[in-house]
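The complex appears here minus one protein chain, its other protein chains still in place.
For clarity, chains are labelled A and B in written order, and residue numbers in each chain start from 1.
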Amino acid sequence: MIINQKVSDILEVKFPGVVILPDEPHNDFIQIHPEKWKEIAKFIKTDSELKFDSCQCITGVDLGIEDGLEVRYNFHSMQLKHKIEIRIAVERKNPSIPSIEQVWRGANWLEREVYDMYGIRFKGHRDLRRMLLPDDWKGWPLRKDYKTPNIYNGMKIPKVRKGWD
Amino acid sequence: MGLVHAEEMTLNIGPQHPSTHGVLRLKVKTDGEIISEITPVIGYLHRCFEKHCENLSYEQVIPFTDRCDYIAAMNNSFGYVLAVEKLMDIQVPERVEYIRVIMAEYNRIASHLLALGTFGLDVGAYTPFLYMFRDRERILDLFEITCGARLLYNYMWVGGVSHDLPLGFMEASYRFLDEFEKNINEYHNILSYNKIFIERSADVGIMPKDVAIDYGVTGPNLRGSGVKWDLRKDEPYSIYNRFKFDVPVGTGIMGSVGDCWDRYWVRAEEMQESIKIIRQALDKIPREGNVHEALPKKVRPPKGSIYFRTESPRGDLGYYIISDGTPTPLRVKMRSPAFTALSALSEIATGWMLSDVLVILGSLDIVLGEIDR
Partner (left out) sequence: MTIDNIIQWFQSWFPVNVMVLFITSVLIAAVVIFAIMAVNALVAVYAERKISAFMQDRVGPMGQGPGLHAGKWGLLQTIADTIKLILKEDIIPKAADKKLFIIAPFIIFLGAFIALAAMPFGPYLIASDMNIGIFYILAVSSFGVIGIILAAWSSDNKWSLYGGMRSAAQIISYEIPAALSLVSVLLLTSTLSMQGIIQSQAGTVWGFLPNWNIFNNPFSFLAFFIYFIAGVAETNRTPFDIPEAESELVAGFHTEYSGMRWAFFFLSEYGNMLVVCGLTVVAFLGGWQSPIAGVMEGAWWGLFWFLTKLTATIFIMIWFRWTFPRLRVDQLMNVAWKILLPIALFNLFGVAIWTLLVG
């Protein structure tokens, strides 16, 4: 059985209507609605058939100015040795998503990094600060609509070139 | 008797400090020698890797992956090219597969040598560091005769490697492996079984199994905590399923499972396993073959996304690549194993002494280039 089918079946029983089935069924991901995300996260971590005990990666994605932002989570189970990708779409204006920092402790820094790059607010994160950029940096650099500022703290920022000029 | 009021002192370890392994800053609260709070501050080496990737073609990203983990550049670009190949569905020639495994394992040994050596430095032992550099030097020499570079190779290409193995590489390899195997015992004598070293690292900075998994810590750090998880074994990529090797795990010989000594020991044992893999690969490698055979004319993956993990010397190195069908990736995210390892530092190092914190940090084997990207 394909893992995304299995996970979506289990989730459909517990949280009806939360899963948006992917249009590419061979891929190992599912798309879900963000509302009950924290409860779902707790569930998939503890459920005996899923046991996703390790949060491997949280990726922020900007699919383009028209399409909007997305957060993609890669989970892995050290006990059952399977993995799943969960995608949650968020709106571009004022994006926010429930935090899973208290479910997997490793998600703490990974969420901070996504916040740092995309400005997606993780509701309930206890320490949501910038991770890699300086605290006084303006804007969310990995968004497609990001404009590099000309000046940072009195220092000139060199122009970004497209490809090799 | 009046009460003695003790104040906690805030201390900045780094960004300029001999044993932060790069430009890391640890903001610690100290009560005398005891550390009561640790806040790692990172980002001093941030070079906008992910932003760069969105503006470069797929091949041009490879040198950037080298520069992320500059200690194990081969492994980093290995993971990237495998991900892109999977996205494009490319089959590389047999010879290329073997060359890649040989190079990746050599680089794993080189990286572990550096990790163990600098760990020794953190504990205060200078001599083992130079012994290990002596051997690392010879691996770098092998890389140099292969591709001309000693640190950042740009060797793995999408669909192949940049150069075939040079004449004399096999002989030099066998010679090196024979001598290196003996040298490992030398390290054990001077460092691993040294009483002071054991006192300093055993039972220090214990990372229990569940904490390690919860933080997403992987690689030797996770195996040091007693979890047998190695992507080369459990989720074989490339041709790793053809080799016989063991996955060493920490057993708490000197103290308890998951202490600094265990993490050290797992790395030392992994070097032995890497030797085994290289030996088998050198024996089985097809003698003939064009390493540029499968190079695509244009690297333009179809629309889609992939999360691909490989086992780098520091742990599960994941690449999340989204392609929109153009020659430049829409998004390249690197899941850095050292990043997650460092995020666990404040959990396992709080309450230890100042000297221990630096030993624990050393045992995690972080590379700041990979953390800050």
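The criterion applied here is as follows: a contact is a pair of C-beta atoms (placed from the backbone, for glycine too) under 8 Å apart; a residue touches a chain by one contact, two chains touch by 3 or more.
Keep in mind that what you see is a predicted model, and the values were worked out from it rather than measured.
The chain not shown here makes contact, within the complete complex, with B.
Only one of B:H17, B:K86, B:R138 or B:K276 touches the chain withheld from this view, namely B:H17. Considering the full assembly, B:I190 is the residue among B:V41, B:A149, B:L177 or B:I190 that touches the omitted chain.
Contact with the omitted chain, checked across B:E50, B:D262 or B:D356, is made by B:D356. For subunit B, the residues in touch with the chain missing from this view are 9, 11, 17-19, 33, 120-127, 130-131, 134, 190-191, 194, 196-197, 199-200, 353-356, 358.
The rule is simple: only the chains that are shown with their structure count from here on.
Averaging Cα coordinates per chain places subunit A and subunit B 25 Å apart.
Per the touch definition, subunit B reaches subunit A in the complex via residues 42-43, 46, 48, 50-51, 54-57, 60, 211, 213-217, 227, 229, 234-235, 305, 307, 309, 316, 318, 320, 322, 324, 328, 330-331, 333, 335, 339-340, 343-344, 347, 372-373.
Within the complex, the subunit A residues that touch subunit B are 53-57, 59-64, 72, 74, 78, 81, 85, 104-106, 108-110, 117, 130-134, 141-142, 160-164.
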